[in-house]
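With one protein chain held back, the other chains of the complex are shown just where they sit.
Note that the chains take the letters A, B and C in the order they are written out, and that residue 1 is the start of every chain.
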Amino acid sequence: MVKVTVWNENRHEQKNPVVRDIYPNGIHGAIAEFLKEDSHEVTTATLDEPKHGLTDEVLDNTEVLVWWGHLAHGEVKDEIVQKVRQRVLDGMGLIVLHSGHFSKIFKTLMGTSCDLKWREADEKERLWVISPSHPIVEGISEYIELEKEEMYGEHFDIPQPDELIFTSWFEGGEVFRSGCTYKRGSGKVFYFRPGHETYPTYHNKDIQRVISNAVKWAAPVKRERPVYGNAKPLEVIQGDKNKKQH
Amino acid sequence: MVKVTVWNENRHEQKNPVVRDIYPNGIHGAIAEFLKEDSHEVTTATLDEPKHGLTDEVLDNTEVLVWWGHLAHGEVKDEIVQKVRQRVLDGMGLIVLHSGHFSKIFKTLMGTSCDLKWREADEKERLWVISPSHPIVEGISEYIELEKEEMYGEHFDIPQPDELIFTSWFEGGEVFRSGCTYKRGSGKVFYFRPGHETYPTYHNKDIQRVISNAVKWAAPVKRERPVYGNAKPLEVIQGDKNKKQH
Amino acid sequence: MVKVTVWNENRHEQKNPVVRDIYPNGIHGAIAEFLKEDSHEVTTATLDEPKHGLTDEVLDNTEVLVWWGHLAHGEVKDEIVQKVRQRVLDGMGLIVLHSGHFSKIFKTLMGTSCDLKWREADEKERLWVISPSHPIVEGISEYIELEKEEMYGEHFDIPQPDELIFTSWFEGGEVFRSGCTYKRGSGKVFYFRPGHETYPTYHNKDIQRVISNAVKWAAPVKRERPVYGNAKPLEVIQGDKNKKQH
Partner (left out) sequence: MVKVTVWNENRHEQKNPVVRDIYPNGIHGAIAEFLKEDSHEVTTATLDEPKHGLTDEVLDNTEVLVWWGHLAHGEVKDEIVQKVRQRVLDGMGLIVLHSGHFSKIFKTLMGTSCDLKWREADEKERLWVISPSHPIVEGISEYIELEKEEMYGEHFDIPQPDELIFTSWFEGGEVFRSGCTYKRGSGKVFYFRPGHETYPTYHNKDIQRVISNAVKWAAPVKRERPVYGNAKPLEVIQGDKNKKQH
């Protein structure tokens, strides 16, 4: 059981009836629901709440943060982004979904542009499992097939993933590293590609299973954060100019 | 032959006669000199020049940028940092030396705090070669020994390196990942630990060899940068809603 | 709770009273004991049992195999090594300890010589945590200190680890990648350096904790093994010479 906060921009749901029909409780509501069914302790937070719903108290009580954003990356306050980043470095897990590749929090943790090719054309995506021993693919077959999704294509401008979990095949001729893990500080990050707002992707049982597996994988490890800064020697140094003379 | 710009904060040299004695032409001068001897085309740039010596023209003509900074990371203008970052993503190599671990450019490309343990105690450092087939260690023996250096110790808060080239042993009891490579966008980054300003580290022939090897390794690959953004399909998509009807 | 088999060569214990005094129930007995205390379901197996104690039934019921060997790597039958290897590729976890770096099973899974520097000189080892977010270091401080151990030094001729968890500092001047993870097929492998037979290393609480953590980490993921071999197309191929004509 992991303490999860599902963050969603929650703007498409307000503007677009297609999205609202698919996700009547918002994308965050849909994700929260299946994570609860999997026994996680889940709350949600959205852009238009004060502090985007990510107060210090919320963040301090979050073990894994799930992030969906698209239209309004620029409206997320830098101050909040810095707090989330610090929590990741301090051990909180972060799961970035789909268009979250362009979120401030993902870009700042990656250091690259996180740019990619994209296309909305109702095309088939097939996510192939590349890392069969990884806990994120527990219960998942050789591939996950999504009848219609937005295309994301290589080159995806990310650092080399620590682990490549999925690679997508797209009907229109592209491939994409669609499941990638990273360690940052004392925290773990998983990027997972699928989830365009106009498709019922988060109702797919395999997609739900991957996200739930990822929540468990990304949960913080219980230990003290490393100590940084000036350090006394653990051994005698022959020429140490700071040593006291006797 | 690579077009190199050696950037140096050049402040210790102004303030501290010990440093000036070791590096009468500045740390940048010493590095430029041995790189020239190795047939590279080398210029230098320093913090107190207009635009820190890194005008668009200079950056556009730089294939590999070497970076030394320590006291004045905060004085480097964000605008210049962003230009350097963009050049790296566009293919320019970047070699970050010693206390440059805390430079804005390194931190922004890594996404982590880049913090570490440190100590100034005139202690011995021994850099062991971990990756014997890497071009950066051409001509280097099993280890490089430096009689006196500043200590940097783990945990070093960096992303997992793409390649770990050196690990340091320190007399006082610590270890450190002291040579690390990263790819970022179309560019390559090498972090190399040694080089505290009060020691003659950059006069050491092995250290010089590593930096010169790294310059060759980091030189840009000649190809077009990837195209990002909206992309037409390369194959026919069955259900494409955008397809023209015939 | 994981089904663990602890395999030990169990020869030093027969020959050397020093070892027998430290490990009256054998190294396998000591390891089995603390793993049981941590609620794992543990059995042991040793070289001189029929089939080295690794019958098909035992292997089929093993989720994680722990391996300690030193004097008699050559006596381990190739047929058994191949069965263990196949079980790893099929998902069984493998934890290779100390001198097991030269075991047939580790060398065959790595593909390299797995050679290293070594020295027996009662010297201090300090294992620094390099990967603070990894479940293998849960509950472990910044480093583990062992007053006396055998030295293993770089270069360690292994493939680049998927994850580097520990790096050791040795009193005599060397460093070593002393905790390394690898994925092989559907299985996970962890190499952990400490444990020379003449020192009470496996009575150290931190060392016990690492091994117990590693058992949990290495446990198989529940899913079907990938299907290999000839595959029918999932999509229509325009020029397929095998397609039936209509």
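In this text, a contact is a pair of C-beta atoms (placed from the backbone, for glycine too) under 8 Å apart; a residue touches a chain by one contact, two chains touch by 3 or more.
Quick caveat, the model's predicted, so the values are computed rather than measured.
Enquirer: Among B:Arg85, B:Lys148 or B:Lys188, which one is in touch with the chain left out?
Expert: B:Lys188
Enquirer: Pick from C:Gly53, C:Gly69, C:Pro132 or C:Gly185: which residue touches the chain that isn't shown?
Expert: Of the listed residues, the one touching the omitted chain is C:Gly185.
Enquirer: Which chain C residues would touch the chain omitted from the figure, given the whole complex?
Expert: 89, 108-113, 115-124, 148, 151, 153-155, 157, 159-160, 162, 171-174, 182-185, 226-235, 237-243
Enquirer: What residue numbers in chain B mark contact with the hidden partner chain?
Expert: Chain B touches the chain not shown through residues 91, 126, 129, 131-135, 137-142, 162-163, 171, 183, 185-188, 220-227, 234-235.
Enquirer: Applying the definition given at the start, please give the residues of chain A touching the unseen chain.
Expert: Touching the missing chain: residues 126, 128-132, 142, 153-155, 160, 163-164, 167-170, 173-175, 177.
The rule we apply is simple: only the chains that are shown with their structure count from here on.
Enquirer: Taking touching chains as linked, do they make an open path (line), a single closed cycle (ring), a hub with spokes (star), an all-linked set (complete), or other?
Expert: Contact map by chain: complete.
Enquirer: Go ahead and name the chain pair joined by the largest number of contacting C-beta pairs.
Expert: A-B
Enquirer: Approximately how many whole Å separate the CA-defined centres of chain B and chain C?
Expert: It comes to 36 Å between the two C-alpha centres.
Enquirer: Just the number, please: Cα centre separation of chain A and chain B in whole Å.
Expert: Taking the mean C-alpha position of each chain, the two centres sit 29 Å apart.
Enquirer: Between chain A and chain C, what distance separates the C-alpha centroids? Give it in angstrom.
Expert: Centre-to-centre distance between chain A and chain C: 31 Å.
Enquirer: Scan chain A for residues touching two or more other chains and write them down.
Expert: Residues 162, 171, 183, 185, 226-227, 234-235 of chain A each touch two or more of the other chains.
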